[in-house]
Structure formats: structure tokens, C-alpha cells
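Pasting in a structure now, in C-alpha cells, and then I'll have a few things to ask.
One protein chain omitted, others in place.
On to subunit A.
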Amino acid sequence: MPEISLNILDVAENSVRAEASLIEITVSVQPEEDTLTVIIKDDGCGMTPEQAASVQDPFFTTRTTRKVGLGVPFFKQAAESTGGSFRIDSEKGKGTTVKAVFGLSHIDRMPLGDISSTVQTLIVFNEHIDFRYTYEYGGKSFILDTREMREMLGEGISFSEPEITAFIKEYLETNKAETDGGAEI
């Protein structure tokens, strides 16, 4: 994966398949601590401790179309190769939390990439699921919560309406730029 945001897209798709009703994604950039932390938390079907351990193995997957599952191993390796850390906490029937910490200034850290596009894709193409996305840079932050969006919009307006899709994109991009001052991450 060339970008951290693509890892997020990929791993969040696992939460979609785990039939989550709420997926919380946090991206926190802390220049003072020299970290970039990604947390993906869902309330999906969860895993047993054995499964949670084995998803970190490339030769484990629940799918049948191919024999390897590289999503989680890619993400883990990307984080650990920057002097960071990676962990999965999961409970059967409760949900799963994936946390990856990257060394922000480490030479091997890939760029965050187009995170706004990733979040927009997740929201628009998985309308039956709620998302709460938090972006932090230093002490600043912003949140996009689809539950709040639905409250404003009322019934019957789909996120895939052009006006709404465009609003989501603009909201994410504008607020990200105001949060991190357009820093290259």
C-alpha cells in the first residue's frame, strides 16, 4: 500500500464485513511526540483471541476467493517498520479495535495520503453504517459524525445525492486544512 489512508480504507472494510453498525476512525498527528496514530474501532461481530492473533498472519483469511489475507499484515508491518506499534483488541460479539502507531518523522513512514477521499468513500458507499471520524493535529481537531449528519438531513436524503457527496468532501478537506494548517503529512 502506497498510503496510510489506503490501509485505513482496507482495514475499515473488515469492520463493514463484520456487520458493524458504528465504525469510529481516529487519525491523530502529534508532531511533538513524533507520532501518527490510527485507531479503527467497530461494534461488529468481533473475534476470538485466536482469530485476532491469526489475522496478523498473512496466510489467514475468512474469505474463499483466495488463500491469503494481507490487509492487516500490511498495516501492521507499515507501522512497525517505523519504530511504531500495532495492536488488535477484539471481543467476540462486541467488536474490534485496531490501533497502529507510526513514527511520524521515520524515513520509512509512508505518507498519510488522501485521507479525506478514504473517509468519503467509506461513508458514501456504506450508507447503512454510521461513521465517526476524528482528525487531530497537535491540540486541534475536527469530527465528522454521520449520526449528526442524519439528524440535520432528516429522512429520505441519501449520502449518494451529488449535493451531499460534494458537501462531505468539502467538509473533510476544508476542516482538515484548518486543523493541520495544510501541513504535509
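Annotations for the structure displayed:
By definition in this document, contacts are C-beta pairs under 8 Å (C-beta built on N, C-alpha and C of every residue); 3 or more make two chains touch, one makes a residue touch a chain; residues count from 1.
The working rule: contacts and distances are computed from a predicted model.
Here one chain is missing from view; checked against "(2Fe-2S)-binding protein", "Molybdopterin synthase catalytic subunit", "FeS cluster assembly protein SufB" or "(2Fe-2S) ferredoxin domain-containing protein", UniProt names that protein "(2Fe-2S) ferredoxin domain-containing protein".
Although one chain is not drawn, the whole complex shows that of A:Gly44, A:Gly69 or A:Gly103 it is A:Gly69 that touches it. Listed for subunit A, the residues touching the missing chain in the whole complex are 1-2, 6, 9-10, 13, 17, 63, 65-66, 69-71, 74, 114, 117-118, 121, 124-125, 142, 148-149, 152-154, 156-158, 160-165, 167, 170-171, 174-175, 178.
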